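Just passing along the structure, written as structure tokens.
Note that this complex is displayed minus one protein chain, with the remaining chains in position.
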Amino acid sequence: MQLSVRFFALYRERAGCGLASVEVSDGATVADLVGAVRQRFPRLAPPEVQIVVAVNQEYAEPDTVLREGDEICLIPPVSGG
Amino acid sequence: MQLSVRFFALYRERAGCGLASVEVSDGATVADLVGAVRQRFPRLAPPEVQIVVAVNQEYAEPDTVLREGDEICLIPPVSGG
Amino acid sequence: MIEITHQPLNPEEITDRVRRDANGAVVTFLGTTRDFSEGKRVIHLEYEAYEDMAYKKLEEIRQELRVEFGVEDVAIAHRIGPVDIGHISLVVAVASPHRKEAFLACHEAVNRLKQIVPIWKKEVFEGGAHWVACEDHEFAARESGLQPADG
Partner (left out) sequence: MIEITHQPLNPEEITDRVRRDANGAVVTFLGTTRDFSEGKRVIHLEYEAYEDMAYKKLEEIRQELRVEFGVEDVAIAHRIGPVDIGHISLVVAVASPHRKEAFLACHEAVNRLKQIVPIWKKEVFEGGAHWVACEDHEFAARESGLQPADG
């Protein structure tokens, strides 16, 4: 399935775009998606840095299963205030 | 010696005035002064309530010795803010 | 800046006095007069100060905050005289580079003010009035058959 992935801040700049369509197999998890995104955007973050993902505006665990139409966003370390 | 004593808030209302001249012997302490003030204004506070005194704008102990010209004020429990 | 005044307080102006480009955090406390006190409707409030000593004690608090929390930028303003319900009687503004010190110092400033600064609040209810924090005196006075001088 095709998933739309949003990037903000550091990730947006590293990816060079704010939104990308990423292909994963049906039943893919957050961890699978992150793997696919890293492959497509190798400059995003070094391998030892964990990438936090929000699914439908809620922080998600690596084993969360994704579904078509999910709102997915990669969240770099936040620094509001 | 004659000492000028100031009253505020509850004590001002109970004394019926904001300033009184009180006679104490030379070498009198804060405790002596409070005794003289209580005698003059028996409605000020019941005997079991301790009266706090400021001498020259600083909280004073009962055994502080007073001198002519000291700025003396009786301080009811504060409640600013 | 420390101020005791009969005029209405302007929190924005007082807060602006502590803002500087080196400070990332500003904490402002407003003390406002409440409509109910211990279940009774307050219709009016009145503050009284022993002004010279109050200034001295507020300055003392400011020095203590400097030593204990390292905060340089502190403004305290207290209104005295009659203050209507819902209006501001106290403004304490503290600014510092980081937020933790600003929060702790501002909270502590208000706590100490209420303990040591010679300012008094009188609450006027329907059919009565009392000086806040003087309950022991009042109670003891009633017990011993004495009446407050103000009825």
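The first chain written gets the first letter, and so on, giving A, B and C; residue counts start at 1 in each chain.
As a convention for this text, a contact is a pair of C-beta atoms (placed from the backbone, for glycine too) under 8 Å apart; a residue touches a chain by one contact, two chains touch by 3 or more.
Quick caveat: nothing in here was measured; it's all calculated off a predicted structure.
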{"item": "Missing chain: touched chains present in the view", "value": "A, C"}
{"item": "Absent-chain contact - pick from A:Glu13, A:Asp32 or A:Asp70", "value": "A:Glu13"}
{"item": "Residues of subunit C in contact with the chain not shown", "value": "11-12, 15, 19-36, 85-86, 97, 99-100, 102-103, 106-107, 110"}
{"item": "Chain not shown, touching residues in subunit A", "value": "6, 8-10, 12-16, 43, 45-46, 48-49, 54, 57-59, 73, 75-81"}
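Definition applied: only the chains that are shown with their structure count from here on.
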{"item": "Far-end chain from subunit C, centres as C-alpha averages", "value": "A"}
{"item": "Averaged-CA centre spacing for the pair subunit C and subunit B, given as whole angstrom", "value": "24"}
{"item": "Inter-centroid spacing, subunit B versus subunit A (mean Cα positions, whole Å)", "value": "73"}
